[in-house]
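A protein chain is absent from this complex, but the other protein chains hold their places.
After this line comes chain A, so read on.
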Amino acid sequence: MSVTVFQNARIVDPSRGLDEVGAILVEGKKIAAAGAAAHNQGTPEGAKVIDCGGKTIVPGLVDGRVFIGEPGAEHRETIASASRAAAAGGVTSLVMMPDTDPVIDDIALVEFVLRTARDTALVNVFPAAAITKGLEGREMTEFGLLREAGAVAFTDGRHSIANALVMRRALTYARDFGAVVAHETLDRDLGAGGVMNEGLFASWLGLPGMPREAETIPLERDLALARLTGGAYHAAKISTGLAAAAVARAKADGADVTAGVSINHLSLNENDVGEYRTFFKLSPPLRAEDDRLAMIEALRDGTIDIVVSSHDPQDVDTKRLPFADAADGAIGLETLLGAALRLHHNGDVPLIRLIEVLSTAPARLFGLPGGTLKPGAPADLAVLDLDEPWIVREADIRSRSKNTCFEGARLQGRVLRTLVAGRTVFEA
């Protein structure tokens, strides 16, 4: 069995609350030791030694919300191209959304994704299956069979379930299989075709506004149903202070509730839309600055459990349109870490908490291996230079689609090397 030692590194492992100088010993596909202890163990004979020169090693990121175009829209992204982007971004596992064509609402699709990932992907790809058939918000999918086939969670992806009874039954039934129901909430009637955050800025641009309540009213409903059913509910992508407060109340009541936020809603606000820049058209829309600050606070105080890229590749055919007609979404696998590290560099969120919400917590939430550097865990890790500055350039993007919100952005901190199951899948 091949043995590699990463020496002279700062080891940050939120799963053990560890942030110390040491080494990591990788044996085959697994971590044999990590931390100061590993450093003291010395180097086994025949081991390959890599001197990290004081750089940082973290468990590979686990991205809990990734949209991929395969099957159905391979021109936007394939499982292989998404995995290359992930590897470059230090993401070693991703949860793939069921919004494909056909929809991942059947075991055959789960098997297709797992097989394609095994044959073509550089990182671990875990499919999430639809809650309802065809993402139509009506009939439940086969939670048991899908789970056995390998679906790690249930979500209707970009779609929001309008019917409270459907949601109640999904939460109740999923509980029998220990499955998380992840939901992005949007009341389409109240949203009234809104395409950006409701407020002065949208009004001047002449764009229909999306009120915060279009997100929070169905969220409050879901949280009530989570209390009622005892089911595991994950608010997939909240964007407002109101939503964070609702989640905090449900948690205080003891409901089995978690929440996620996209890196975009931590990094950007409605002003970034500028002059109808469609790459900044997201769902939920980028909010006002006070909501962005509320997201950071909720991340710090534990109301928000995970940070996702919400990677959503869109091509020119869906983005080079008038703003209201353009598709929602932005890519993010390659910039997730760099953008998140801004919060570390400006002192908003401690590094170990950031790695927790990017890796350890999502792995735990979705029951995935990884997210830890404990001995015996898969050797999924990233070697980082926390300080190296770089500029995001379209030409460097590995994703098949280029719809990034960070074009030209100056980020600090980048991935030097990514390992998945002991194998180097990316090296800067």
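Definition applied: contacts are C-beta pairs under 8 Å (C-beta built on N, C-alpha and C of every residue); 3 or more make two chains touch, one makes a residue touch a chain; residues count from 1.
The rule is simple: contacts and distances are computed from a predicted model.
Student: Given the options "Potassium-transporting ATPase potassium-binding subunit", "cytochrome-c oxidase", "Phosphoenolpyruvate-protein phosphotransferase" or "Aspartate carbamoyltransferase", say which is the protein name UniProt records for the missing chain.
Tutor: "Aspartate carbamoyltransferase"
Student: Just one of A:324, A:352 or A:409 touches the chain that is missing; which is it?
Tutor: Among A:324, A:352 or A:409, only A:324 touches the chain that is not shown.
Student: Given the contact definition stated above, which residue among A:17, A:46, A:178 or A:206 touches the chain not shown here?
Tutor: Within the whole complex, the residue contacting the unshown chain is A:206.
Student: For the chain that got dropped from the picture, name the residues of chain A it touches.
Tutor: Chain A touches the chain not shown through residues 198-207, 209, 275-276, 320-325.
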